[in-house]
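Structure, as structure tokens:
Removed: one protein chain of the complex. Kept in place: all other protein chains.
Moving on, here comes chain A:
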Amino acid sequence: MTVLAHGVGSRTDLPIPIGFALYGAGAAILASFAVLLLFWRSPHLGGPDAGRPLPAGLQRLLDSSGVRRGLQAVALLIAAFVVTAALAGPEETSRNLGPWVLFVTFWVGLVPVSLLLGPVWRVVNPLRLLHRLLRPLGPDAPGAAQLPALGLWPAAGALTVFVWLELVHPDRTEPVTVAVFLLGYAAVQLACAQWFGEGWFARGDGFEAYSTLIARLSPWGRRSDGRLVLRNPLANALATPSRPGLSALVMVLLGSTAFDGLTRTVWWQTGPGSANDWFSGTVGLLLSIALVSGLYVLGTRLSGRLAGQEQGVQPARYAATVIPIALGYTVAHYFSLLMLDGQTTWILISNPFGTDGVDLFGTYGNRVDLTAVSADVIALVQVGAIITGHVVGVILAHERALLSARRARASDQLPLVLVMVVFTLGGLGLLFGF
């Protein structure tokens, strides 16, 4: 079974209607200038200490190590079960739980869950539990001192490996590939955590970093004094700690999602990607990431130059403002996969090992209903996500500019805003299929 786009799936989305693409583009450009010219002229959204604290009792419960270990143990059992099902279940991808859980339910599902509930994968990450169990067996974190300098670069690397598997690897849909990847990923992560200490997971585990990044747009935050707070997601996003590699992480997400969209276009399928092999895929994926990174660095540095600020710090300074754009791309490209092909997980869970006559939850005989969400709704969600991401991104960049210089001129922000417009028009173009 081969599929062109995003790991698994039986369908891809229709090109959005030309009217949607044009109205969306117009709305994005208009909104950008409205934000620059009409919005507030001094910082407005609240700093890292904003927010309404949760009751102390609730915080104690959520932060208690017992609750976390329990949740991690449950996640570990589920992960072990999925790997076992991938190896011992039916060999056909369409009947094996493994690829659907990894590429749809987990990878795509992590986005809405993190957006609603906060950095959940940090709380339930089963690798953290395994690390605690294995830690006494090896050296005690001799590399811990190097971790802060590495920042989020290891996570950006880990996610690049995963998106390469998801979008390029020729056998990505094979259950065995999924099992080998999960086991290999766990082994590498645990080895790194042994060397660098438990702090590794926040910086080197791609899935945890991804969940935490998306959670920056959730209402759940942590004040600098450690209190859990509910606050404006925009303030939450701006409070993202600046770490080396943060912008790289966002660019990997943006570039890989753009590449996923690109592989669905007729232009790619009959042109550069017609061989449908690992070479064209690898080059295409890396070029996509390089292209969005180049544009982003150019836009932020030019903005910094106009404002008379040091240019080298600009890409890191504005990294959090691109998270909503990357999230918009993600929703636009994966919404239908989760809603339609995502049903497969709940069908296969009734009989994970393909045993005759087994139907645990009475769903095994169901068929995926590919008409459950209409094409119009999908197109609306796609364009809505791209435009919302754009508007939020421009607002965040505006506030960030005001925070960095009280009297920041609107015109100084123009290069970055133009790059955001390019990302958005590019995203709409990919949905339209060129």
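One rule holds in what follows: a contact is a pair of C-beta atoms (placed from the backbone, for glycine too) under 8 Å apart; a residue touches a chain by one contact, two chains touch by 3 or more; residues count from 1.
Basically, contacts and distances are computed from a predicted model.
Hidden chain, UniProt protein name from the list "Oligopeptide transport system permease protein", "EfeO-type cupredoxin-like domain-containing protein", "Quinol dehydrogenase periplasmic component" or "Cell division topological specificity factor": "EfeO-type cupredoxin-like domain-containing protein".
Considering the whole complex, the residue from A:191, A:358 or A:375 that touches the absent chain is A:375.
Residues of chain A in touch with the missing chain: 1-4, 10-15, 17-19, 264, 266-267, 269-271, 273-276, 367, 370-371, 374-375, 432-434.
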